[in-house]
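The complex appears here without one of its protein chains, the remainder shown in place.
Let's look at chain A:
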Amino acid sequence: MRPVLHAPFAARFFASPRPGWWKYAGAPAFYPLAGRLIPGLQAVAVALLALGLAVGFLLAPTDHQQGDAYRIIFVHVPAAWLSMVLYVAMAFWAAMGLALNSRLSFMMARAIAPTGAMFTFVALWTGALWGRPTWGAWWVWDARLTSELLLLFLYAGFMALQSAIDDPRRGDRAGALLALVGVVNVPVIYFSVKWWNTLHQGASISLSSAPLMASSMLTGLLLAALGAWVYALATVLKRLRCIVLERERHARWVAQLPEVSA
């Protein structure tokens, strides 16, 4: 069963033999491109993560208030950032899919969800490990923590809905709608430390003011965050390739792939 593209709208964007970048919006051109990108991205991710964590755990000074317990920040903050960024990215591709009726956008949203959920879980879990020595509790019912937990539920709902619907087209569109409805939670998480007077500390890094932390801390944090970002990109692309193969298994271009025909 090959889903039919919404002709007049999608045709303008994808079906025309337009040269350049647009061709990568179609699965046949995108699939090998992603295959070539992934090994490099994975290597960069490992290097950045190793470097960032090394700077964070070995070079950065001990915090005068929290001692060495603060060092979990080098895992916690990148994971928390990525959990929100990935949800917004998922909602963006979902919206693109609904607007342009492009199959690859829906598959992208589907591919992002597990990685986003993983980062949300890591952010919550490292937060608990950090909260125990500094706040004296594994969990407090604070606005930041609660809204992040809701984010995990939203990811879970998205994945559950998509896997419960057998028809891939309906699953794509229903999931996309849910992702868009849930996106209201992301600004709530982001601003929760400002809107409510909470136990969770405010943002450590701001673009508008000078950094409040030692430069080696900031370097380690940014390197680890960049590493997490590249890791997410590599993983999502890899999962996307699997989804493309599964969905397009009846297409001729898949049968002609060297790894399939061999």
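Assume contacts are C-beta pairs under 8 Å (C-beta built on N, C-alpha and C of every residue); 3 or more make two chains touch, one makes a residue touch a chain; residues count from 1.
Everything below uses one rule, namely that contacts and distances are computed from a predicted model.
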Per UniProt record, name of the chain withheld from view ["Alpha-ketoacid dehydrogenase subunit beta", "L-lactate utilization protein LutC, contains LUD domain", "Heme exporter protein B" or "MoaD/ThiS family protein"]: "Heme exporter protein B"
Which residue of A:A29, A:L150, A:V193 or A:L226 touches the chain not shown here: A:L150
Of A:L33, A:A99 or A:A160, the residue in touch with the unshown chain: A:A160
Touch with the omitted chain, as defined above, among A:R132, A:R170 or A:R249: A:R170
Hidden partner interface residues of chain A, rising order: 146, 150, 153-154, 156-157, 160-161, 164-165, 169-170, 173-174, 177-178, 180-182, 185
